[in-house]
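There's a structure below that I have some questions on.
Note that one protein chain is taken out, while the other chains of the complex remain in position.
Presenting chain A:
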Amino acid sequence: MSSYEARFKVWRGDVQGGDLEDFKVEVNDGEVVLDIIHRLQATQAPDLAVRWNCKAGKCGSCSAEINGRPRLMCMTRMSVFTRDETITVTPLRTFPVIRDLVTDVGFNYQKAREVPAFVPPAGLGPGEYRMFQEDVDRSQEFRKCIECFLCQNTCHVVRDHEENKQAFAGPRFLMRVAELDMHPLDAAEETGLDRKRTAQDEYGLGYCNITKCCTEVCPEDIKITDNALIPLKERAVDRKYDPLVWLGSKIRRRSS
């Protein structure tokens, strides 16, 4: 096993202020950035705050920005960097900082609460749901989400414009709307809840300019833009901007 000494810059501070702090730290073969952050805690900065949990890319806790790119620390191998490279680790830059690498991601929980849940179909009890695989494939892709919020963090709509946080739910929760709208048993429409319309009117789908950063950073490789946001945009067009579809729906009401 070979090891070397890497140069790190880690942001340290809180909402009162902070700065990038320099470290030199040992790196061994096979390690990931989170291992190095833990070594820093163990050897040089015992009070370094970092949120982590599974170390397997499944809990979505250790989101950070590594050399300016939103990534999971536990899934970023040290071998992707050259040995003479200085590696910069900062907290997510879209959310309020709490301390060091830990941010307040409450914005996402607030947005999650705003999306109405799955509406159970009438007349079917628990255990009686039957669905074809081809009908749930689309929604299942979105269920891979580990809620690391890297997509929310990288989306320029809120990253670069704090004022849009009120109107825009972000890619993760627009994907949630898409997931429910594509769900074969979701009975929202029967109860008067039009998810296609609310995607545009209440969750700010129109703010998305489909520049695909959410897809680029997704550690679960979910095609957020192509499979959720754009299909949702097209569904919103059906509801709001396509006179032919509107006319067709008036002339011949049919279930798809």
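The definition used in the following text is that contacts are C-beta pairs under 8 Å (C-beta built on N, C-alpha and C of every residue); 3 or more make two chains touch, one makes a residue touch a chain; residues count from 1.
Going forward, contacts and distances are computed from a predicted model.
Only one of "Phosphonate C-P lyase system protein PhnK", "Multisubunit sodium/proton antiporter, MrpB subunit (TC 2.A.63.1)", "ABC transporter permease" or "Succinate dehydrogenase" fits the UniProt record of the hidden chain, and that name is "Succinate dehydrogenase". Within the complete assembly, A:210 is the residue of A:117, A:210 or A:247 that touches the hidden chain. On the side of chain A, touch with the chain left out of the figure occurs at residues 11-21, 65, 67-70, 85, 88, 90-91, 93-97, 99, 103, 132, 134-135, 154, 156-157, 159-164, 181-184, 204, 206-213, 216-217, 226, 230-231, 233-238, 240-242, 256.
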